[in-house]
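For this depiction, one protein chain was excluded, whereas all remaining protein chains were kept in their positions.
By written order: A and B. Residues from 1 in each chain.
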Amino acid sequence: MSALLVGESVCKYFGGLRAVDDVSFTLGEGEILGLIGPNGAGKTTLFSVAAGSVPATRGRVLLDGKQVSGKSGHRSVHQGICRTHQIVRPFARLSVLDNVLVGHHYGRPGPGHGRPVDHAMGILDFIGLADRAHQLPGELTLAGRKRLEVARALATGPRVLLLDEVVAGLTPVEAQRFVELIRQIRDRGTSIVMIEHVMHAVMGVSDRVMVLDHGRQIAEGTPEQVVKHPQVIEAYLGRDDDEPNDHDEPTHGDGPMGAGDPASGQHAKEKPDA
Amino acid sequence: MGQVLALAISAVLLAGFYASMAYGLGLIYGVLRVVNLAHGGMIMASAYLSWVLFTRFNIDPYLAIPIVMVVFFVVGVAMYKGLVRFLPRGAAGGVQSLLLLFGVWLVIRNIAYLLFTGDDQAVRTSYSTASISIFGNSYSLNRVLVFVISLVAVAVLQLWLSRTYTGKAVRAVTENSGSSTLVGIDVERVYALTFGVGTALAGLAGVLASTLFAFNPSFGSGELLKSFVIIVLGGLGSVVGIAVGALVLSFAEIFAIYVVPSYLTAAVGFVLLVVVLVVRPSGLFGAKVLR
Partner (left out) sequence: MTTTAQSRRVRLPGWLSMRALIIFVVALVLLYLAPTVLGLGDYLHNIAGLTFMFMAAGLAWNWLGGYVGQISFGHAAMFGTGGFVAARLTISSGLPFWATWLIGGVVAGLYALLWGHPTLRLRGPYFSIATIGVGEATRLVATYWTDFTGGSSGLSLPIGNGPTKFQMYWYGLYLLAAVVVISYWLRRSRIGLGLLAIKEDVEAASDVGVNPTFYQDVVLFLSGTVVGVCGGFYASYQAFIDPLDMFSFERSISFVLIGVIGGIGTILGPAMGAVVYIVIQEFLLASYPQLYLGLYGLLLIFVILFEPLGLSGLLMRVGRRFGIRPSPSAAAGGMSSAAAVPDQPTASVGAGSTDTKDGPR
């Protein structure tokens, strides 16, 4: 398997806070890489660096040998890497279809994918929102808006999709459907890195899993290997006194939902052997 | 060297006035996320109130401060309850509150014009020409008084914010209105109160301005702009930030006479604003203002 996305010793410091500290990773073509770790571990920051919206303090991220980190977000999209947000950010006053069309029009230039509306409707059909195309995002359920977030990202024609907690906050049935969807996206040829707190979701779908804790990479391997890793068990079970640090995730620090992540309570209860 | 020192002291004196002027705007923005475009209009209106109290009722402007501040507190609360309350706030409502308050400013200007015509007015007390000597240079007594009163006002406000229950509630809402509701703070009341206090501060700035400058109904646009520059420079929520912002602006304006013709010094604040935005988009203190 050739490496499509490569992170080389990525570091991101916010003042004295080492949000991401010397993390290296690879993502093969057609692979799903799970990214887990307690809140404040630096997962979302790593995404922001990989997606180009936040410059790395040191190190770099390469997509197909070309650097994507340290440029502006839109240029990374044109190179073929697109992210979603943990707190969904649809364009609230554009219809579902128009949301997806933005992704289509401004995404990766490349071989045409047919007529814009057909392409966008195709994606909405695939993602299960075709009958909602002319509604506003506010009329969708949370699961619907999470699907829209993914549809809009898919419309940019990404080679690598960075999914930030798309399953979090969904009911078990919705979550199961979403996991299936992620697998289908991969089967259509998009490689995926996904941050997820819902353990059975990430363990079930990932080919490999990387674990971050306090900005450092503490384990990497197949889901089976990772759950047996002593440091992982310690990070998840052994340090309840760390809870106050939960709100450190810098990129969402000022949003009212930054602290209220519906899934954040789960990781303590869900044992990694799920 | 002597001249530099004299100018530096002038700048410090001016900065005091600037700080009191900017504080109201910053407070309202910090809590409500609304930029009060009527701020300059309020300063102008208050200068006229001070002038009326002085010319008609012989009330010394400095003694009129409590009256004016109470009046403007009530005006501010009324403005909140009657207008601002109905607007969406935050990023989504920014444009609407901006335009609405801009409309209020136009109305205030027009009312002032109808009542007082467009002529320049000034408050001239018996001690308007009195001066005081600092390090061998003489400064107008008014400017020193304005400086001292501004310092007192800012200090009192800071004490209020940090020591009293209500003040703490205001700060809590600044941090996070959602959580504040959860812990039982009446957010609507805090908003109304903040708008009142912010407007009262504009009232104070207006009285102080009336003793220093001539004014007409167009007065206040420069003050609004300068207040904004100070907030961008210094960030919100800290007296230190406002003070530094005010000092940077006043020093830049006063020392600009070495560089640009005098009629252009009014543009210095704006140039400073753009320069700061280009060099440090998040403000000198990584202000939360801009995000």
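By definition in this document, contacts are C-beta pairs under 8 Å (C-beta built on N, C-alpha and C of every residue); 3 or more make two chains touch, one makes a residue touch a chain.
Note that the coordinates shown come from a computational prediction; the quantities given were computed from them, not determined experimentally.
K.L.:
Who does the absent chain touch among those shown?
P.N.:
A, B
K.L.:
Among A:67, A:135 or A:231, single out the residue that touches the unshown chain.
P.N.:
Within the whole complex, the residue contacting the unshown chain is A:135.
K.L.:
If I consider the whole complex, including the chain that's not displayed, which of A:16, A:65, A:109 or A:189 touches that chain?
P.N.:
A:109
K.L.:
May I ask you to list the residues on chain A that touch the chain which is not drawn?
P.N.:
Within chain A, the residues touching the omitted chain are 51, 53, 72-75, 77-78, 82-83, 85, 87-95, 98, 101-103, 105-109, 112, 115-117, 134-138, 141-142, 145, 152-153, 155-156, 169, 171, 252, 254-257, 262.
K.L.:
Against the chain that's been left off, what residues of chain B make contact? List them.
P.N.:
Residues 32-33, 35, 37, 83, 86-96, 98-100, 102-107, 109-111, 113-114, 175-178, 218, 221-222, 224-225, 228-229, 232, 261, 263-264, 266-267, 269-271, 273-274, 277-278, 281, 289-291 of chain B touch the chain absent from view.
Operating definition for what follows: only the chains that are shown with their structure count from here on.
K.L.:
So how far apart, in whole Å, are chain A and chain B when each is placed at the average of its C-alpha atoms?
P.N.:
The computed centroid separation for chain A versus chain B comes out at 45 Å.
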